[in-house]
Every structure is written in structure tokens, then in C-alpha cells.
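All protein chains of the complex are present and in place, except for one that has been dropped.
Right after this comes chain A.
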């Protein structure tokens, strides 16, 4: 019989300053949005219990400061991450262009054992702003970039309105779970957590 011990999944959120990392985390964990978040200094941290097919997991979410200079503090947070969430603001081109830097920086600092297949999820946030009229990064463009980086799952979200946030984090959790090394998973062999083949991770939950 599998142990009932809860498993820990570590997720790190990266992206330029002001794209909504703290808001996304709080919307997902506390179902709250505030216009009064302070700029994150260093890093913030929240946890959420999630259940997949009868099993409980603790999702440990690290929210980081977006300013480039804080990356030197990142090592402690990057290490041991099971999934990395890259966030940009669909209304700010630069935040999209920087996704590549964030991805590479993460791979360098976290040095995962299999960088080619390390699970990332990309979120294009703030789709609610100005009814979408101030948008500068098209969904097509974002998806093309994600495809070019090994089919990274992509979600368009609004932390303010709670749009697509749950779906995105569900995907994040699933991908984090798939990244866990086999021996650490107390998995009864009757349950197929991924709901499909392990090879399909990057397309498994793309909506």
C-alpha cells in the first residue's frame, strides 16, 4: 500500500517586475486580488494543498522579485524546483522578449539534471487590461515561442479577474509532479497521475 505521506512540489515563478507574479500566486492560493501589493523584495512564499486523483500534494510556490539585480539572490530558491513558471504581461513587449533570459537564467542557476525536458509553463497575464485593446503580444506569437522551446504549455490569464488561473496552476502542478524522480514518489501503481503517457508532458494540459 502506498504511504499517505504528502508530497511536496516546488514551483518557482519568474518574470519581469510588475507582470503580476505576486497577484497570480495570491489569486490562486487565496482567491484574492488587490491593487495594493507591494513590490516584492527578495522572495515571497505561499503553499497550497492540491489533490490529484485521490492523492494530496503540497504545492510550494516561490514568488520572486522581478528586478534583474535580484537574480543573484535566486540560487536558494531555484534549486530543487519541480516546475518553473515564466510570466509576462501581454501589454508589455519587453516582458515577453525577456522570457528567454528568464528561462536561461533559471537553467543556469537551478542546473536541473535534464535541462532539455525540465518543465516550464508560460503565462501571458493581464489579458483583462483595457478590454484587450492595449495588448501588444499576440497569442499566436507567444505560442510560437513556446513551441520553439519544446512545446511549453501556454496560458493566457488575468490575475485580477481570476481568469484561467486555476487551469494554469493545475497544469503547473501536474508538470511539477511529472518532474519528481520516480523513487521519491510514493505511488500506488494503479494510479496514473499524468492521465497519459509521460512523454506527452508538454502537450498534456495545454488548453
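The rule is short, and it goes like this: a contact is a pair of C-beta atoms (placed from the backbone, for glycine too) under 8 Å apart; a residue touches a chain by one contact, two chains touch by 3 or more; residues count from 1.
We adopt the following convention: contacts and distances are computed from a predicted model.
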Query: The hidden chain: which UniProt name fits, "Rab gtpase", "Large ribosomal subunit protein mL43", "NAD(P)H-quinone oxidoreductase subunit 5, chloroplastic" or "Rab-GAP TBC domain-containing protein"?
result: "Rab-GAP TBC domain-containing protein"
Full-complex contact with the absent chain, from A:67, A:100 or A:148: A:67
- prompt: In the full complex, which of A:30, A:47 or A:134 touches the chain missing from this view?
  reply: A:47
Task: Have a look at A:37, A:52 or A:163 and name the one touching the chain we're not showing.
output: A:37
Query: Can you list where chain A touches the absent chain?
result: 17-18, 35-45, 47, 58, 60, 65, 67, 69-70, 72-73, 76-77
